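For reference, the structure discussed in these notes is given below.
With one protein chain removed, the remaining protein chains of the complex are shown where they sit.
First chain written, first letter: the chains are A, B and C, and each begins at residue 1.
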Amino acid sequence: MRPSVAPKPSMIYVMGNTFGSLFKISTWGESHGGGVGVVIDGCPSLLPLEEADIQRDLDRRRPGQSKITTQRNEADTAEILSGVFEGKTIGTPIAILVRNEDAMPAAYDHLKDVYRPSHADFTYDAKYGTRNWQGGGRSSARETIGRVAAGAVARSLLRESTDMEVLAWVSQIHNIKAEVQNENVNFDEIESEITRCPDREASDAMVSAITEARKNGDSLGGVITCLVRRVPAGLGVPVFDRLEADLAKAMLSLPASKGFDIGSGFSSVEMKGSEHNDAFTPGDSSPVTTSNHSGGVQGGITNGSEILFRVAFKPTATISAPQETVDKSNNSVTLEAKGRHDPCVLPRAVPMVEAMTLLVLADHWLRNQTARINN
Amino acid sequence: MRPSVAPKPSMIYVMGNTFGSLFKISTWGESHGGGVGVVIDGCPSLLPLEEADIQRDLDRRRPGQSKITTQRNEADTAEILSGVFEGKTIGTPIAILVRNEDAMPAAYDHLKDVYRPSHADFTYDAKYGTRNWQGGGRSSARETIGRVAAGAVARSLLRESTDMEVLAWVSQIHNIKAEVQNENVNFDEIESEITRCPDREASDAMVSAITEARKNGDSLGGVITCLVRRVPAGLGVPVFDRLEADLAKAMLSLPASKGFDIGSGFSSVEMKGSEHNDAFTPGDSSPVTTSNHSGGVQGGITNGSEILFRVAFKPTATISAPQETVDKSNNSVTLEAKGRHDPCVLPRAVPMVEAMTLLVLADHWLRNQTARINN
Amino acid sequence: MRPSVAPKPSMIYVMGNTFGSLFKISTWGESHGGGVGVVIDGCPSLLPLEEADIQRDLDRRRPGQSKITTQRNEADTAEILSGVFEGKTIGTPIAILVRNEDAMPAAYDHLKDVYRPSHADFTYDAKYGTRNWQGGGRSSARETIGRVAAGAVARSLLRESTDMEVLAWVSQIHNIKAEVQNENVNFDEIESEITRCPDREASDAMVSAITEARKNGDSLGGVITCLVRRVPAGLGVPVFDRLEADLAKAMLSLPASKGFDIGSGFSSVEMKGSEHNDAFTPGDSSPVTTSNHSGGVQGGITNGSEILFRVAFKPTATISAPQETVDKSNNSVTLEAKGRHDPCVLPRAVPMVEAMTLLVLADHWLRNQTARINN
Partner (left out) sequence: MRPSVAPKPSMIYVMGNTFGSLFKISTWGESHGGGVGVVIDGCPSLLPLEEADIQRDLDRRRPGQSKITTQRNEADTAEILSGVFEGKTIGTPIAILVRNEDAMPAAYDHLKDVYRPSHADFTYDAKYGTRNWQGGGRSSARETIGRVAAGAVARSLLRESTDMEVLAWVSQIHNIKAEVQNENVNFDEIESEITRCPDREASDAMVSAITEARKNGDSLGGVITCLVRRVPAGLGVPVFDRLEADLAKAMLSLPASKGFDIGSGFSSVEMKGSEHNDAFTPGDSSPVTTSNHSGGVQGGITNGSEILFRVAFKPTATISAPQETVDKSNNSVTLEAKGRHDPCVLPRAVPMVEAMTLLVLADHWLRNQTARINN
């Protein structure tokens, strides 16, 4: 477990802040500095769009929204700087800006030279030879504001052109597992719980567990489940841009995520082919499956069944209990974190999972429009 | 579970057959037709390379290599068509060709109009309005020949320039779990078992289970574990091209894979932050961690610890037991598959997992070379 | 000359607002709306950078800078929103914002339904089914603010890491041709003339011609010459990303440009091979050429000689003399433009040509750092 290469302050690198091929987003911004934002390139013209469409999703991810999230309080108000004219997109890049407000850089002074365990302080220094130590910089969850804003635009696009519905919820926190009927679960049920777990009983237990963790200066992880309904067959591009491959990348690019599986996922391992295969049966106009172990994707392309996948999130790295670590000079120090933070990121991660899913779907939906010979 | 859009024979689309940004590969070819291959663009010049380097890995993935793989027998001999001169790369694209040999298209005649369950027959038709029905076409595992060939070139590049070691093995088949010491496991132990599971006892049980499944016309899934040793700190590009995000995409792009997790992965969910965080302690010249729940990656960038991840594979979709399905005209039919196939893809998937890992690492290693101001 | 396809208001498309592969910029913004800007992704960390570095070049392209430019008066003040911390880049995206200030949308009311000749009004409508008619929208020269800001960052990068010098000047306006000694011409000479033509006599004639054109409600075109000194051998990536190919694309992407040639260019056509070939002769440590008809590039790669190329600009499309045209309903109308505009874009295009050249060079310089086996 020894780093084989010490940090080299002079090493400098390319970044990967762009996601998507046709519905392409580029996020920018640190948790401290002028602000954070996103540029969306490739959104079709003539799509009705206003700031309220974006604000709705940003409000679902903003800090301070409930008693179980961080108390850092920022309105995170979005301003559309370009690409929209008279209430519609015009085919040009859509730039969205959210100013940083509640930044309290002084609160981070004690972290200037310390590497917080399981944070990105050390790795950013190792890679870039520098970092914005006033908060998490670019590795802060604040970076996801741009993603959620862009996801809201993707949502508008998909709503205008398809009838797909993307729904994500918290299905597990620590060892508390929810029971959710995929057939019936709906947005209002999810949003009515501050945990975003639609199983009220489980949700109440989760609130208690999170509250307890916060009291102990500790943190909890969990699982988010995501379901896409009314999916057209044909989305996904073999062989590398399989839909599940793009979803996996999207999810593992979220802060604190550690795993992804689709359909039967890791549990498929203990099934036999004869149990696992999804038999086809004649549908109204085309084949339908009698089971959905595939999670809606075969050969990397949607088959018209629902897409269903899970994302595992580790417990938040920021805890207030004292921890042993080292500083930039490679000396032992004891760290007591003072900042405001989430004891469990799951409730606020739900709109992030949705956003990334919407971005993948919008991109593949656009890619599917590319070219009909008999146009 | 009804496809909301019926296949449209006239819909035509873009493909995604390229992987990597600086060490970029493009695979091509169907299981039936002239052959399969890959073009590698971005491999540095002056790298010693010969066909034997490539053949070594191709031999590990080729069919017919043992009693538990498909008996389809193809030598899969690689020819380097360009990019190498006098035993070294010259900085130009490296084109590699493997001719198709043992294709028996007649063996597929009965599949021309039938959608095999959990195969890509229906989804390719839905997307492209056509497919090469003589075998799996592009969704055949045969497509991975190009990946494994390119992975061998990546292996040469990394060996020449770093001391990283990539090691993958079968850690579970069906419900048989191996016990493997990550510290000690080595290539020879893995390769000495036809299962590529280095726990001999478990391996023997796996052979029996696979043999039994084949006898019953059934198939089995499993888990492959992958370990990377002596990783330099600093690999991985925030925010979307996090190393774990690129690995997840790479793994979920493999045929039959259903899940990915890294480090503590899905089991992190039931840990608390105080248990999960990897404490830093002073190392010789830079910090090291006292545990590795992160799996070697923090904030999307390697921290110098070993990279450790798992990939779940579903049981092979091709089984010889009779199955209910439909044909292109949406009529019920009973399918009895006649082709030769693997009752369990795991042993042959090990070199595929290695290849994709090598490709991700080579790409990020190259990206890390990009630019030092004090050059 | 009949458009074979009428504008379809519902047709919507992907955009191409990104330039560069490793030093990658994405510009956004219309001439009217919140502002214009750029996101730079891939700039190495630890580069000293402050807003003044950017403002210097923006001031050279801003309107109202002299009596021969448009009198539209905007300070075009740049704000760095991210990617810089404590005076240095940190390897994260650099977002730069310039607010729109002197927008007078009412001045454009009479253009709402009219297609100005040789402008992009009709073509944007044909492509996107809509456009921001308050000014030129995205086709306005105002879009180049993002390019010039990014070019200034590229200039800082190249200055820190190479000793290349990029120098552009006006070499012709209408039929007035300057005489310039490439060996001696320097930045101060160029900047001391409001035309940015370093031949004072020609410059004076140009000022008269521009003044006369403005008086007549007319406009003039011209040629900009660009020279790069102290170029390292080895820049440029065969076969499609030849240095001259990337330069040609960069130049033809500038508003109003109509042609590009390099070295002997169009005049090479009437030379014979025996006259045109650049003979090699031994230099101090490597070959040098005794002539430079190649313009510094052979086989798409720099040979160490100076890069020299020309860009042709058409006369500005906006003129105040009355013109026959049609409106959106395909009816004849007579247009009398009322806006403020440049009678000749050349003086302000000089920093644009420089910026695009710097961006191409920075990109290729970074690409050249990618990977040494003997690292």
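Points worth noting:
Rule of thumb we're sticking to: a contact is a pair of C-beta atoms (placed from the backbone, for glycine too) under 8 Å apart; a residue touches a chain by one contact, two chains touch by 3 or more.
What you see is a predicted model; the values in this text were computed from it and never measured.
Across A:65, A:161 or A:267, the residue that sits in touch with the chain not pictured is A:161. Taking the complete complex into account, C:298 is the one of C:55, C:298 or C:357 that touches the chain left out.
Although one chain is not drawn, its touching partners on chain B can still be listed: residues 9-10, 12-15, 17-18, 22, 24, 26-30, 33-37, 39, 41-42, 44-47, 79-85, 88, 90-95, 97, 124, 127-132, 134, 137-138, 366.
The rule is simple: only the chains that are shown with their structure count from here on.
With centres computed from CA atoms alone, A is the chain lying nearest the middle of all the protein shown. Overlaying chain A onto chain C using CA atoms gives a rotation of 180 degrees, to the nearest 5. Chain C has its Cα centroid 45 Å from the Cα centroid of chain B. With centres set at the average Cα position, the gap from chain A to chain C is 38 Å. Distance between chain A and chain B, defined via averaged C-alpha coordinates, is recorded as 25 Å. In chain A, the residues touching two or more other chains are 10, 12-15, 17-18, 27, 124, 127, 138.
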